[in-house]
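Here the complex is missing one protein chain, while the rest keep their positions.
After this line comes chain A, so read on.
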Amino acid sequence: MEICNSYSSSSVDSTKHSASESSVNLSLSLTFPSTSPQRATKQDWPPIKPRLRDTLKVRRRLLQRDYDTCLFVKVYMEGVPIGRKLDLSTFSGYESLLESLSQMFNTSIICGNHRDRKHHVLTYQDTDGDWMMVGDIPWEMFLETVRRLKITKPEGC
């Protein structure tokens, strides 16, 4: 179990983990607008003791690991026989995912809600096996449930 240096004023974790964890850490400084970002990373709020803090960190890391094992997904574009593999944990949200996919497949891709005839639409298969529009649910929830991605042609959907 990693023992976090309680009195370090420089960072929350003294070792760097995956990008998804550092995006989680970023949210710390955004949660408390009335305090400076430095204060948030000092781990002095909320007022819980170090042993509980460590216990919850371990739990958090285990949960994160569960997310991590699901984060490599295959992406296919309709009409293209060869798919790609993508690590979703490297993206901070839908925007960066779409941008990256658009570059990767050299076409413009959008989320489901802005459908029109010109653009490809991104869909995903969830843990139940159903195909859904990407973008309907919060990003974190999407990461939990996504199994594979499909970029559909403009006309079909």
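FYI, contacts are C-beta pairs under 8 Å (C-beta built on N, C-alpha and C of every residue); 3 or more make two chains touch, one makes a residue touch a chain; residues count from 1.
Rule of thumb we're sticking to: contacts and distances are computed from a predicted model.
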Among "Leucine-rich repeat cysteine-containing subtype", "Aspartate aminotransferase", "F-box domain-containing protein" or "Golgin A7 family, member Bb", the omitted chain is listed in UniProt as "F-box domain-containing protein"
Checked against the full complex, the residue among A:55, A:96 or A:127 that touches the missing chain is A:55
Those residues of chain A that touch the unshown chain are 1, 3, 6-7, 9, 24, 27-28, 31-32, 34-35, 39, 42-53, 55-56, 58-60, 63, 138, 140-141
